[in-house]
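Every protein chain of the complex appears in place save one, which is left out.
By letter and in written order, the chains are A and B; residue numbering begins at 1 in each of them.
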Amino acid sequence: MGTISKIHEMLTTKQCSCEELAKSYLDQIEKSNGELNAYVNVTADEALATAQTVDKKIASGETIGMLEGVPMTLKDNISTKGIETTCCSKILTGYKPIYNATVWDILSKENSVLLGKTNMDEFAMGSSCETSYFKGAMNPFNTNHVSGGSSGGVASAVGANIAAFGLGSDTGGSIRQPASFCGIVGLKPTYGAVSRYGLIAYASSLDQIGPITKSVEDAAIVFDAISKYDDKDSTSKGYSGTSTYETLNNDIKGMKIGIAKEYLDGIRDDVKEAVLAAAEVYRSLGAEIVYFDLPALKYALPVYYIIACAEASSNLGRYDGIRYGYKTEHYNGTHDMICRTRSEGFGDEVKRRILLGTYVLSAGYYDAYYKKAQNLRGTIVKAFDEAFEKCDVILAPTVPMTAFEKGRAVSDPIETYLTDICTVPVNIAGLPGVSVPCGFNAKGMPIGMQIIGKSFSEAQILNVAYKYQQAAGENFKDTKWGVKL
Amino acid sequence: MTCPVLFERLVSMVTREDVENIALLSKLFVPEEELDGLTKSMQEIIDFADTINNAPSADDSFDNINNLSNVFREDEVIPSYSNEEILSNAPEQAEDHFLVRNRE
Partner (left out) sequence: MGCKAVNYELVAGFETHIELATKTKIFCGCTTQFGGEPNTHCCPVCIGLPGTLPKLNRQAVRYAIMAGLATHGEIAEISKMDRKNYCYPDLSKAYQISQLYAPLSIGGYVELSNGRKIRLHHIHIEEDAGKLIHQHGDTYVDYNRGGVPLIEIVSEPDIRSIDEAREYVEKLQQVMRYIGISDCKMQEGSMRCDVNISVRPVGSEKLGTRTEIKNMNSINNIAKAMEYEFERQVDLIESGGQVVQETLRYDDATNTTSSMRSKEDAHDYRYFRDPDLVTINVSKEEVEEIKSTLPELPTEKCNRYVEELSLPEKDAQLLTKYRNISEYFDKACVGVKSPKTVANFIIGQIFSRVETEADKEVFAVAVSPEQLNELVKLLDSGKIRNNLAKSTLEKMLDSGKGALEFLDESDMGGLDENTLNELCRQAVESNPKAVEDYKNGKEKAIKAIVGNVMKNSRGKADAALAESKIKELIG
């Protein structure tokens, strides 16, 4: 399996050069991207230049960091200086940021090798990657199925071994859900653990950047690297705990793993069975399973959509054709130019969410929707606080189902919104959650479960996830695609 | 206290005019032929959002995740970007300015 530690070992023991490694990934992208559509922009020149730098360092006997020379990818909403960053929207076509997102600043200084930018739902609004202006990324387990969303491209690329790891963003499940669909690991960190500076905002109070990886160790390595306090982000706290990597193998005997009944409502049987089987694995490892109610979850989904759309309607106001991105050809005056640019530049789902957000903030509706939703957000935060008095971590399905066939998500917005039901509570409460593969359904599509912890308890949830990975490694599978290491 | 049932009815009716108004506020054009469909679809989403009005009223205030306060910058000048960099993504520019040309 092409994990970070495996690649690090290969580079330091000179089993291959960094340039050869990068080339083999680039070759595989070339071969498979036509079908997977994971990448929307391949940055081969930049990748090879970085790889050569790393090779020089290795040749001169310098030690290299864990992430140094590792071929990886970024979701296309993470700003990369001089490299087109589009959010997979027509409205940002051609836009080349003049600054780096803080996470890319960190990783580029570590000499991680950026293979390219990956596909996503337009402005991260979607659960299937199909709202992308460049069409969706497909699932490496079966390309008739979606990769999930919104970080579908990263998940597809990592699942297909055409990137060793990637960074996605998670507003309502956008890291965990595609990781679950593609049979890999996705960590949504605590709000404030990773800097949002340079992440093109969808919903500022919910967005977090996090790793999508082949293994739990990799998620810990990447999280440890990127979870730094950033003085450019007023909501940044950084991760003050010890290295999450160090504590992966801690004993979980006596740990209380909670299951909230509400998380199992309306979940497809195959998913529910896999998650309950995982609970049994934990029991066999000495953990205690506790069941409780979390009734506040009932309102999580509408609360999420109200808050996310309200913030989005404001965050997306700036796309007006004046400073960057797409601008309409024919217009009559500034107001007309702005309206045409936006109407032509945004896709239907984005427009729908902007309109909903505008509606819930507008005069006469603010109290009934936005203010009420904020209030309920407080209730949900409190409910989780109380739940964590009963247990150490919460175990839940990541998604109520496995990856759906392409084209299904687009038809019914509400039904599509329901796929986020298990993932959004974590964003509302700002908690960390990690999705881990926990089995396959009858058609061989991966099933994921998530482990949710208290704020800034990444070390604990990754520890719990790792223990499962050790006990049930058969659920972490390579696909037919990509680089074989 | 507002009567919850009445309140819900009052806020949940989405009209064509509402959609036209929020489209204008959002700086989006909605073609006439899409207006009815969009109104219906907005109504469905709003009905869904309205379920929160069935939730019991709680006094749970929410400020910000992690309850941070007083995060400030010191008043120290950082060199600005060059005019070329600032304008580098502008669809149109002239005389060191962003430009919206009159195309009437």
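The rule is short, and it goes like this: contacts are C-beta pairs under 8 Å (C-beta built on N, C-alpha and C of every residue); 3 or more make two chains touch, one makes a residue touch a chain.
Note that the coordinates shown come from a computational prediction; the quantities given were computed from them, not determined experimentally.
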item: Contact set of the excluded chain (shown chains only); value: A, B
item: Residue of A:E262, A:D320 or A:D392 touching the missing chain in the full complex; value: A:D320
item: Hidden partner interface residues of chain B, rising order; value: 21, 24-25, 27, 63-64, 67-78, 80-83, 86-87, 94-102, 104
item: Missing-partner contacts on chain A, residue numbers; value: 77-79, 85, 87, 92, 95, 97-99, 101, 196-201, 203-205, 231-235, 310-311, 313-314, 317-318, 320, 322-324, 334-335, 338, 358, 361-363, 366, 370, 374
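Everything below uses one rule, namely that only the chains that are shown with their structure count from here on.
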item: Computed distance of Cα centres, chain B from chain A, in Å; value: 24
item: Complex interface listing, chain B residues touching chain A; value: 7, 11, 14, 18-19, 21-23, 25-29, 38, 41-42, 44-46, 48-53, 55, 57-62, 64-66, 68, 71, 73, 81, 85-86, 88-92, 98, 100, 102-104
item: Contacting residues of chain A [partner chain B, same complex]; value: 94-96, 98, 191-192, 205, 231, 234-235, 237, 298-299, 302-303, 305-306, 313, 317, 320-327, 330-335, 337-340, 342-343, 346, 351-352, 354-356, 358-360, 362, 364-365, 368-369, 372-379, 381-382, 413-414, 417, 429-430, 455
